[in-house]
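We show some of the complex, not the whole, and keep each chain where it was.
A and B are the chain letters, set down in written order, and residue numbers restart from 1 in every chain.
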Amino acid sequence: CKKVATPEEIAPYLDSASVSWVDVRGLGSEDILRRVGQVFNLHPLVLEDVVNVPQRPKVEEYKDQLLIIARMVCPRSNEESGFISEQVSFILGKHYLLTVQEEPQIDVFNPVRDRIRTAKGIIRDQQADYLAYTLLDAIIDGFFPVLEDYGERIEELEEEVVENPTRSTIERIHKLKRELLSLRRAIWPQRDVINSLIRDGNPLIRDEVRVYLRDCYDHAIQILDIVETYREVASSLMDVYMSSVSNRMNEVMKTLTVISVIFIPLTFIAGVYGMNFNAEKSPWNMPELNWYWGYPICLLVMLAVASGLVIYFWRRGWFENLSGVRDERR
Amino acid sequence: CKKVATPEEIAPYLDSASVSWVDVRGLGSEDILRRVGQVFNLHPLVLEDVVNVPQRPKVEEYKDQLLIIARMVCPRSNEESGFISEQVSFILGKHYLLTVQEEPQIDVFNPVRDRIRTAKGIIRDQQADYLAYTLLDAIIDGFFPVLEDYGERIEELEEEVVENPTRSTIERIHKLKRELLSLRRAIWPQRDVINSLIRDGNPLIRDEVRVYLRDCYDHAIQILDIVETYREVASSLMDVYMSSVSNRMNEVMKTLTVISVIFIPLTFIAGVYGMNFNAEKSPWNMPELNWYWGYPICLLVMLAVASGLVIYFWRRGWFENLSGVRDERR
């Protein structure tokens, strides 16, 4: 496991019986990539696919070589949500594996590197195809922590959408849906890649390794299942949000209606006895104003009207709903 | 049917002609599982799949062995809704069946155990593959009580959504949809497992048992059908909820509007005759106040306006709808 200065230094290792893993990190220098291409004798289309990112994950057979384009994801290390996605190209030969990563910094291969260095596990005695499987497996398993992040975000949103839906909630649900779509676009073709590695019977992949790839394939399907489930939950969450907003509007409307409907007739009654019809000109002009019990009767009538309306709303269950919501939710 | 102290005690039984069923309950001790693995000569990937739960249900062929990963569900025993889900791994050999359960306490195998103990049915004379079928069948049939629970919950929600929709209703519908998604994720791959047991022609499964597995397969499809139907009903329920909330808002708005629209003009009239224009300065300043029939005419005008509006609303059918709802619903 060493760093080489120039691509040409790799050449002598390629035909030796031992397995060589060449890991090119970063697509910065086109010149170096072209020289790597010459050393490994790559088809021009292979080089193009490796360099022009993003490509869709795929597997393609060339003479003596197998090109596997994979997509690696890992959760953002900082506090932002979302995930980083990066293309990893595998060129698998008989005795070597060339991997080219888009980003130099981030990858999910450290556990594999550790296992090789410490000669732990069976990885050192194995061929290039087993190494390719191990790296693919690391890439697939790298989706699980990202999915766990999304699982937690969904749970947060589920709580927020009911307890305290704000305007930003819907944005976050939309963003979640969008990212899950990207995630699906990353994992879906990867499943096909692994499947064709298992089925196509390329001689570069031995049958022992195919058994392991089956396991990797199951994990890819499991990830797809979870992504699809999350997408449906997110869609349902949008409906819950909408109905939560409607419920709140309903509550607001009820408050307005109860208060308005109770006070509007009372205010009208008060308005009537605020009129200035001249009682002196006629016994029919507002005689109530001069009654002995006029004012108390008027107040009693108001009280009766208000009580009647309160009872009416009570019976329709408007009050229950206003206050009962919180208890019910528990 | 006995408990063994150490995994090694099982070894002598495995090659005997009679069928041995070894049931490991709980994944607590890794050490024991590793020793079990050695006794049964398990492939490292098999052991990994058995231990790392949850795996997706699947069937995989190994030399002389068949690994079946299944998912068992049973309704929660307490009053909570939802279901418990647990992974059961089958390792089927020529003369033995090893099952490993995730949880030590709960399973749906008791009827099978009873049948073996009491030697009831044809189960005792059968081979390991028939035993595996019996257990798979018990797992599949274990979905039906869970589905019945959901059927009841859907009926409760259907009533609630129309009679008395509260804010928690929508949460419960969302939770239901989520759980049905989990249920589907549990049963869907199981169907594929049984299908490949029927079709793949593995010699460990005899043709007689395949006839029985066909029956098991039909049940799996039936469960899937019901789950899908329930999911569509739950989606439709969300729409019903939304329209139920809209209807209630409509009713609230109508109440507010009817009362407001009737009283606002009346209050305005009362307001006009509450103005203090000085009638003494000019004959044009509010002469109505000094009319003999001023006040009664004013009240009559108010009555006329109110009646006119009530009739208008009556004709548009606003009142019918307010009160007619309850009768109609029957």
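In the analysis below, a residue touches a chain if its C-beta (ideal position, glycine included) is under 8 Å from a C-beta of that chain, and two chains touch if they have at least 3 such contacts.
The shown structure was predicted, so the numbers you read here are calculated from the model rather than taken from an experiment.
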Homo-oligomer size of the whole complex, from 2 visible chains | 5
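By definition in this document, only the chains that are shown with their structure count from here on.
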Express in whole angstrom the distance between the two chain centres, defined as the mean CA positions of subunit A and subunit B.
-> 23
Complex contacts: residues of subunit A adjacent to subunit B | 158, 162, 211-212, 214-215, 218, 221-222, 225, 229, 232-233, 236-237, 239-240, 242-244, 246-247, 249-250, 253-254, 256-257, 260-261, 264-265, 267-268, 271-272, 274-278, 281-282, 284-286, 317-318, 321, 324-325, 328-329
Mind listing the subunit B positions that touch subunit A in their complex?
-> 43, 45, 48-49, 55-56, 58, 60, 62, 164, 166-168, 170-171, 174, 177-178, 181-182, 185, 189, 238, 241-242, 245-246, 248-249, 252-253, 255-256, 259-260, 263-264, 266-267, 270-271, 273-276, 279, 286, 288-296, 298
